[in-house]
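In this view, the complex is presented without one of its protein chains, the others remaining in place.
Chains: A and B, in written order; residue numbering restarts at 1 for each.
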Amino acid sequence: MNVSHIGPPEPLAQRLAELRGPAPQRSLNARALAALAANPGCRRRAVLDAAGIDKGAVAQRLGRPAPFGQSPFAIARGTMFESRLKADDYAVLLEPLRRHLGLPSDGAAPLAVPDLLRRSGPAVRAERTAAALAEAAADPSAWTLLDHPLLRLTVAGSPAYLEPDAVVVHGGRCTVVEIKSFPVLDGSADPAKVGAAARQAAVYVLALQETAAALAGTTVAPGPYAVQALPGSPELSVLLVCPKDFSNRPTAVSVDIRRELATTRRQLARMTAVDELLDTLAPGTSFDLAPDQAGLPTRPVAELADAVESVPAAYGPECLSSCELGFHCRAQARCDDRVEQLGRGVRGELGSIRTVAGALAAAGPAAAAGDRESDEAAARLSYAAALRAEALGGCAG
Amino acid sequence: MSLLGTLARLEAVRSGRAEPLATVRHRHLSDRPMVVVPLTAAGESGAPLAVMLGTDRAAPRLHIVPQPLNRTLRFDHLAGFAADLLPYLESFGADVEQVEGSEKDPETGEKTQVLRELCADAPQVIVPNGAGVHHLALLGRSTRFRRTAEDADPGPYPAPARVPLLGRWLTHLTDRAQVPGSSLLLPMTGLLARHWATGQSQLEDQHLAALLAWHPRPEALRDGRADGGPAGAAAAELAETARDGHGQLLHPPAGPATDPRFDELVLAPAIGRYDAAVTALRDAGPQERERAQRYVDRTVERLTEALENVLLPTWRDVWHGLDLLRALPPAAHLAERWEGDRWSYTGHRDRLAAGEPPQPRQDDAVTAARKLAQREREQVRLDVQEALDDPLAMAERRLAGEAFTGEVVEVVPDHDTSGRTPKPRPLVTVRTADHPHADLGREAHRTHTATPQKAVIAAVDQEAGTITLRVMSGMGRKKEPEPGSLPEPGERVTFTLFELTARQSAPLPEPDDTPWTHGGPPGPPDHARALGGAGAPPAAPLVAGAPRPSAVPQSPDASEEWE
């Protein structure tokens, strides 16, 4: 997915560009937008993502690079699966679509695959997609496959462009088709991967709702349970096309994304609040890595670390697998002795106690008296410590 | 995580080393466990890349797939895996004991005494982590339906003879692993996390090397450092991230997935060289054949070496983990629970001997319900037994208000005279600092008594910190309690508010009697999932007038391809 922000520099966009420096803007694709929901409480991530900053490069410069990467074998497998599906005029892809969408078999209703001008710029492509969608939706009896359409979605005031794998239009409505290379085994699939795919597809559905609304000259209706019934409106279930069992043959499964859609909608709406976060930054704050001519960063590490530190993070161990800065933030959390290093759930038992030392002091015999609430947390901790010491026969506690 | 678990983790942060979560070992450990460290090929679910296994820590056996996309090579690999694993699994089948049981005659309903065979011991497979268990389940699923050359209709791609049998054993082991407290197949990360708390999160504990970094390193694993290297969080971070000059992890993950940079920089080139060598061998003229074959062998050796380097650290880690666990004294109820594993093993042995078909792809309604009932029953039994075996486990229940420990301050004899003969109903008052959810009239159970002893909460005096219980049973059949059946003043006692035995599960119908509410007796496979759920209103249909997903049975298992 190759997507970018385009549009007149708005004041917010201007401020974000200043944070980024001259580095190219990291595009916000559907996966990145969906990932915003992974830790919406993290201001650090919100600011860096909104500014399109390469968090991986920042993490590298800070000395704790993200350990993410994709195996060449996995990439090859994904590419092979998608190209197999689309070979021979989509013959393999059509088979599961036929079963799920009721697409008639060959000849009865020809499948139109309009040219979506894939070599053009994003604005042109998005316009072309919108036009193709309108055209396809106008004839309810027609079957149309939009192969890699480009959709426009307004995020925090500026347009982002998103590219689903395919969209099928029939009966005046459209269905998002998402191709994934994880298998559906005996009818079930890795729930974490399906969840991620559903959140990604929800972004496409939202963009299609915007497109349909724009075509009808209206706006997307608010409310989590509002149903959009305009020409070209997307269905609220999407089709996941995955390898079946241990084979390369595709199978399609329908996934209800209404819940993910509601979440995505609310999270994207919150992104406009990013300017409030920017207001709290010191003037001149920048995440510019100041690369030299060879592209190597020259920004002093301490300076960069200070800039990163000036935006508060909401670290949790889940970040290690979902955010490039995870290892950096973990080191910070450990350095600050924060209890979050042990997991988000831990805080629920410790009330307002935020540090490991504080918790251990409360568990100790001479806990300082505070107010009633911290007394309650301390009393429970010290009771737990007494039970633990008793059980361990005095060799701990 | 409970507050006690959190407290132990907090202590581990401070001390920089793992802190105990148990005073005894809560899982059975075999004298001769089989350690299995699998690796998967990226991009494809359940595709094997290599496996290191063995019962001798000094002599691991390694099997690899030189080209993971090649079906024949995969089968060769699995045949090698089976040849090493199956003899171990089968070796426990011969030594049996006879156990008396009763069986109901299906026609007369009369109970008759029968002798049943129970294997005296059972195998135990240890894998590095939970993902390893999942991988073995996938392997089981992908192989147990394969046809072999010995089948009447072997199909186009027959598997080696023992491969489907491997699949059936792996399926049995991984299914049994779902039963709480079972020990036929155990992940080392889970074993360690049950017994020690680290100063990191549960998520980070999934990395075996990072988890072990919180334990002092034995001499042999200290990499030449006198002080054993950094401790705690720093050591764990090194285990997670430290790389050599070639960008390779010093401590590769315990898999089964490999590090993407290993795939990119080591594995892909090595496989490429192997492919080239194989091509050269195919194209070689008669004079060049021997040299070309040597070249193929050398590329296989290189691959083997690379994979061995990736697997060995984890292999050592698993054995190190076993050493740590063996240092703990076994819990009192281990033998009882291990007997359940022996029954499970014996049952599978018998099904294989009886020539039953492989386990189906999906459980039918009755089997699923039976398994759920078994798991729930075993979970209760495990929780109770761990609490009885280990004061630290009981402390969890006390903290949760489900049990209390204290000193008996008074025993007052009393009787129930409502019946024909008076029965002893003495009052026992216990002073405790615990805060149980002791509602009046609630049943309590005294622990560690010769016969079960039930009591009822009769009075709670919060200011005095005392609880008075009326003892209802476990005192013999006479008018006065049997000597020694009641605690004496000054004695420390523990009462639980939960029952000390798991309740029997209610009977379920036979699968052939599955009622109409559950679709009637099981039909063709795949019917259940194709029906989909119901309940909440469905989302709008995908396309107006589109048919619902069909319930047509899918293609038969044996036709599954591997490409």
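The definition used in the following text is that a residue touches a chain if its C-beta (ideal position, glycine included) is under 8 Å from a C-beta of that chain, and two chains touch if they have at least 3 such contacts.
Rule of thumb we're sticking to: contacts and distances are computed from a predicted model.
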Expected UniProt protein name for the omitted chain (select from "General L-amino acid-binding periplasmic protein AapJ", "ABC transporter permease", "Fe-S cluster assembly protein SufD" or "Helicase") would be "Helicase"
Out of B:Pro180, B:Gly347 or B:Pro521, only one touches the absent chain, namely B:Pro180
Considering the complete complex, of A:Glu135, A:Glu318 or A:Asp337, the missing chain is touched by A:Glu318
Answer key for A:Arg61, A:His170, A:Arg199 or A:Arg388 versus the chain not shown reads A:Arg199
The listed residue (A:Pro110, A:Gly348 or A:Gly393) that touches the chain absent from the view is A:Gly348
Which of B:Ala59, B:Ala152 or B:Ala506 touches the missing chain? It is B:Ala506
In the full complex, chain A touches the hidden chain through residues 37-41, 184, 187-189, 191-192, 194-195, 198-199, 222-225, 253, 255-256, 258-260, 262-263, 266-267, 270, 314, 316, 318, 322, 344-345, 347-352, 372-373, 375-377, 380
Chain B positions in touch with the non-displayed chain are 178, 180, 362-366, 368-369, 372-373, 375-376, 379, 401, 437, 506-509, 513-519, 528-529, 531-539
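Operating definition for what follows: only the chains that are shown with their structure count from here on.
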Contacts from chain A onto chain B in the complex sit at residues 64, 67-78, 99-102, 170-171, 173, 175, 181-183, 185-188, 227, 235-237, 239, 245-249, 254, 256, 258, 317-318, 320-321, 327, 331, 334, 339, 341-343, 345-346, 349-350, 356-357, 359-360, 363, 380-381, 383-388, 390-393, 396
Within the complex, chain A is touched by chain B residues 1, 3-4, 6-11, 13-14, 19-20, 23, 41-46, 68, 138, 141-142, 199-204, 233, 237, 240-241, 258-261, 263-264, 267-268, 361-362, 390-392, 394-395, 398-399, 433, 526, 529-530, 538-547, 549-550, 560-563
